[in-house]
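Below you will find the structure I want to go over with you.
The complex is shown incomplete by one protein chain, all other protein chains being positioned as in the whole.
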Amino acid sequence: MSETADIQATNDEAVQEDTPKRIPQPDKITNKDLMKSWFGWWWANEVPHTFDRMLAPSFCFGLIPSLKKLYKDHDELAKAFQRHLLFFNTQATWGGGTLTGVTISLEEARAKAMANGEEAISEDMINNTKVGLMGPLAGIGDSIDSGTVQYIFIAIFLPFAQKGNFLGALLPFLCFSIATFIYGYYLTKMGYTLGRNAAKEIMTGGRMAGIIDGLGVMGLYMMGILAGQYITVKSYLKFDINQKTFDVQKILDTIMPGMLPLLTVVLLYLYFQKQGLKITRGLLYLTGALIVLSIFYII
Amino acid sequence: MSETADIQATNDEAVQEDTPKRIPQPDKITNKDLMKSWFGWWWANEVPHTFDRMLAPSFCFGLIPSLKKLYKDHDELAKAFQRHLLFFNTQATWGGGTLTGVTISLEEARAKAMANGEEAISEDMINNTKVGLMGPLAGIGDSIDSGTVQYIFIAIFLPFAQKGNFLGALLPFLCFSIATFIYGYYLTKMGYTLGRNAAKEIMTGGRMAGIIDGLGVMGLYMMGILAGQYITVKSYLKFDINQKTFDVQKILDTIMPGMLPLLTVVLLYLYFQKQGLKITRGLLYLTGALIVLSIFYII
Amino acid sequence: MSETADIQATNDEAVQEDTPKRIPQPDKITNKDLMKSWFGWWWANEVPHTFDRMLAPSFCFGLIPSLKKLYKDHDELAKAFQRHLLFFNTQATWGGGTLTGVTISLEEARAKAMANGEEAISEDMINNTKVGLMGPLAGIGDSIDSGTVQYIFIAIFLPFAQKGNFLGALLPFLCFSIATFIYGYYLTKMGYTLGRNAAKEIMTGGRMAGIIDGLGVMGLYMMGILAGQYITVKSYLKFDINQKTFDVQKILDTIMPGMLPLLTVVLLYLYFQKQGLKITRGLLYLTGALIVLSIFYII
Amino acid sequence: MHVTLSVWQALLIAIWVALIESRILGFATLTMRFSPLMTGMMVGFIMGDIKQAMIVTAAIQLVYMGFVAPGGALPAEPSIGAAIAVPVAILGHMSPQGAIAIAVPVALLGSYLYQFRFFLNTFALKSMDRFAAAGNARGLGFSIMVIPACISFALFIPLIFIALYFGAPVISSVVSNIGHGTIIHVLNSVGGGLAALGIAIIMQVIGKKTLLPFFFLAYFMSVAFAKLDINMTIYAVFGAIFAIIYVMLTQRNTDKG
Amino acid sequence: MHVTLSVWQALLIAIWVALIESRILGFATLTMRFSPLMTGMMVGFIMGDIKQAMIVTAAIQLVYMGFVAPGGALPAEPSIGAAIAVPVAILGHMSPQGAIAIAVPVALLGSYLYQFRFFLNTFALKSMDRFAAAGNARGLGFSIMVIPACISFALFIPLIFIALYFGAPVISSVVSNIGHGTIIHVLNSVGGGLAALGIAIIMQVIGKKTLLPFFFLAYFMSVAFAKLDINMTIYAVFGAIFAIIYVMLTQRNTDKG
Partner (left out) sequence: MHVTLSVWQALLIAIWVALIESRILGFATLTMRFSPLMTGMMVGFIMGDIKQAMIVTAAIQLVYMGFVAPGGALPAEPSIGAAIAVPVAILGHMSPQGAIAIAVPVALLGSYLYQFRFFLNTFALKSMDRFAAAGNARGLGFSIMVIPACISFALFIPLIFIALYFGAPVISSVVSNIGHGTIIHVLNSVGGGLAALGIAIIMQVIGKKTLLPFFFLAYFMSVAFAKLDINMTIYAVFGAIFAIIYVMLTQRNTDKG
């Protein structure tokens, strides 16, 4: 998890000392608050997308109403806003829904403990939980929502569109939007419940590691499947020696099918591994390389 | 294993105290006794099949000759009969053969210890071993005997039948009956030997857990394969919107092939999980649901 | 690892006591020495192939220049020669390259320690490391070099040959020879570095076991793949009953595809397991059995 | 189509079916019950046309290739199907396809009959318990074997006899009327779904919830690789390998723990 | 080919695209952006020929079946493609195939536009940080939603408007000239490779190097089983099963340890 720690360190401009001070008692978090936060995140979702913070602002946007109820102390509220503006990226429902719920419950535990003068969950713990889960849940959520649910609805209603009926466009849109909104909300509530139960455990270590590991396995597994199915890099290089045409892609397929897409993703991964998660640069180098190679029909 | 414990509790009308009393020395168990017990189980096998005890009476029937040699004490013999009339179900050779052997060796150890006034294997231990192994071995045995061996013989000789030759019926029958009888007997003997060696281990815990786990993995795995290949539930629902036909089964296949059969078995499993292993009711509800759904061509 | 120990015991005619004596300081091993040893092994490789020592003499041949630099003491040099003439078999680059490197570094550690009067890596430890790694690396190397790299080059240039151009023969030969020579050398250097770092660990146990296990998994896995793809034993037995032809191979395929090749390799494995690794006899029995069975068209 | 059997023929076939369905001939009855072959052969003997009987039965067999009854539920009783369909086909000079059209619905009905036997057998339990408590081995054996056997005979012989002696023409006309109608569809659907019962029972009996992932693994392997037609033995080998590796990986811990 | 749109038509379409590409309608915009359908429908409404618009859009949709944007990188913007191609096709009475030939390169260009939005959004970050540090919830919300939305509108509305009002004829001629030339090839290759970006980002974000074998396992399963066309849900189930078994096997240790 060292790289995520890096990200944090990079973005975290004002390092806060964590001696919990006494603050006013927080208000109770109700289902309505959860709905407000879920809707906030759902709405802002990819509006303020940038390469350096990704979706953190949207996540923070969703939390605003809940944080205001939890931190009556102005300083603590500001600190809470700030910590949720750090780098964050995940998928909207499985990732964002769940983590909205989890984060609110952890913040609630923190606020309560501070109000009672007890030992509170530290900012770091909240961050680590969020950051540890966001990746795996993104992997899972992208495969399910964008990769499966969306196209199932499209596939079902496509014949309408092919006959010129506008329902072929409207129905998949409505089904997808409504279904994801609803289960996203349930995931938020589930996250909140999970978080409440886990708050104690998280403080002591415990099973959380197992859950993060498991989700990590599944997240990486789904990334592997997506990589295998959606990255398409192949060589168009052909050359003639002695009237015989050499098709480089065929040769590569003899050696190992799927080599170039894998190479692409592994090289990028290693680049980020070495240089830190500098996405913009990664994007530029990748685009540059792809352009150069494809101009010469190497790929 | 809580559900099997339930079964036991339900059936176990007379709870016996387990302070082992002194009884006469048992006779030695010979190969002939094993053959008698194996044959008894083989013969009675599914004759007294009921939903609440399943094959327990047949298992008990097979044990009768051996138990009579082990428990010269009339009370102990009666108790032994009673404990082997409790719920029991397994496949005939891999399950029943093996467990006949194992059970006899455990009963022998119990009888000997009681005769010598030593600490004896308790009724519970005998039961738990039997009950822990019967399921996995059923899964394995059904796949091998009924699902594979039987149809291999039938497939081999079917061309005879197709030409009108009665050997096409007689030979697969003879081959299957003789082969299973013979290896069933060897499994009985193997079970007896295993049980002798395991008796001590079983009393102390030990590796038995690993064996049961391993057989459980394999048993459940084979159940998964059988479920995938033999449960056939599909939807015949079709509806027209705007002159376009929607084929529900096709849509389900887009979402996840094999969904309905899995759903069926998982729902039943959960029903038994919640309500206890009430097979008759499960059967009735399932049949009822299937009839209603199929009358309306939903399935 | 008992069987490899057997091999050792069989070949090890002069059992040496291992109390390390004081010997002169060894010369430093340079890259040039590694190249010499790699080349020696590469060159001698299968020249002195026999059934009882396999490629041990070639391995020893490669080590000669390095050992001479390490053991200025005549007795120790002789002992080193002798211990590397024991049974040894592995693939040339992945196995032999790597192990040449590893062995030199272990011998160096031994020689140094003896010169300084410290506790030295024992002959046994050197042997166990070599023997523990040679099998898995052979499995991996054969699949990669002989089974993949070689045929990739051949496949690429075959069209030349088909047009009557001699480059179709020369190019695959050159590519294969040069590529393997180069990466074999790098594997030697890598083995040497690994060995240096591992020398201490090997003496104390440590992670080495994990590496050997992992390579063992992969080696056996590749053997399974090779067995499935290259052993071809099938039954040609057909008999007619009642004008109906029984094709034994088809029946076997109903029972379990791939049965005969597996049987062949498992029987041989068990033979070696019971009788020790008597390769010549295994070869003779196998050939004999295959001849007899095939004369009668049973296979 | 004029279709009749003599009293003796009908009775003999009915007894044969009762022998099988009562399971009184031991585990050997498994394959007699799962497969129509032996029943078809007996019908051929009884009716004096073995050749035709076998040809028809072989066609029926193909429908039931691969049926299993894990945990007790067989979705159809092929032997009952054959007991009715083969005589009708022989007497009516029907094609094997026609025989199948009769055998399938009859076999489905037969499977409910077989399940009904389980209920009736319950009556024998009381006396078993009584004899066991009394330590009476002879009585126990009697109540385990004789009572259920008698129940089955009382159930199957009259029904099959009536179906054959009076019913054969009726059956063939009924069957051709319901054709591919709703009743057949319902029977088929119920048959196809009932296989789930036995599987759920065995899963329950195995009882280790933590091992359920292996059930799902297998289920989806069999779905995903359906096109490859992978042999059941090979799946069993995979199951065994997974079991061994699983135990290897968990036992180490326990050993060390 | 005489192709023109009225000012209002062009403007309405441009606003629609800006609504989607700014994502200001929430997560519901995901499917509007990944799929050309909704945009095609709107164009149909605006141009008064829903039927033809839908038929053309359905053909374009087939090209983009199964696109995903893990970690942010969608290799093409189908909705932008449709926004240009559908009007051109309707006005020019083009075949669906012709419309695809226009939509594909436009969608590729559109994806660079979308990425460009990420850069521009960076300008909003400063004020977010300021409002957050001040604990000003209202200001924070404003800077998160309003500023980026305005940026997107300023970016997309003029560009799409110009492209439609002035560019439609140009576009269709340009597109038919570059035909299957190098530019298209380059755009396609970049699109196909860019999918790697998002995946590498998520792998990085998951961050557990020890779990990478599962990435490779999945990758090579999807390559090796490509011919079997295994459904994504089934792969997800496999992933879940492997995760559960993995945790089971490692947790035991921890529990015992």
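Per-chain numbering from 1; labels A, B, C, D and E assigned in written order.
Here is the rule we use: a contact is a pair of C-beta atoms (placed from the backbone, for glycine too) under 8 Å apart; a residue touches a chain by one contact, two chains touch by 3 or more.
Only a predicted model underlies this, so the values are computations on that prediction, with no experimental measurement involved.
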item: Shown chains that the omitted chain touches within the full complex; value: A, C, D, E
item: Missing-partner contacts on subunit E, residue numbers; value: 210, 213, 216-217, 220, 223-225, 227-228, 246, 249-250, 253-254, 256-257
item: Residue numbers in subunit C that touch the chain omitted from display; value: 1-4, 13-14, 42-54, 57-58, 60-61, 64, 68, 74-75, 77-78, 81-82, 85, 89, 92-93, 131, 134-136, 138-140, 142-148, 150-151, 153-155, 158, 160-166, 168-170, 172-173, 176-177, 180-181, 184, 207, 209-211, 213-233, 236, 257-258, 261-262, 264-265, 268-269, 271-273, 277, 279-280, 282-283, 286-287, 290-291, 293-295, 297, 299
item: Contact set of subunit A toward the excluded chain (per top definition); value: 253-257
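One rule holds for everything that comes next: only the chains that are shown with their structure count from here on.
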item: Shortest contact path, subunit A to subunit E, counted in steps; value: 1
item: Distance in touch steps, counted as few as possible, from subunit B out to subunit D; value: 1
item: Interface hub residues of subunit D, defined as touching at least two other chains; value: 216-217, 220, 223, 233, 246, 250, 254
item: Interface hub residues of subunit B, defined as touching at least two other chains; value: 148, 155, 160, 163, 165, 254-255, 257
item: All chain pairs that touch each other; value: A-B, A-C, A-E, B-C, B-D, B-E, C-D, D-E
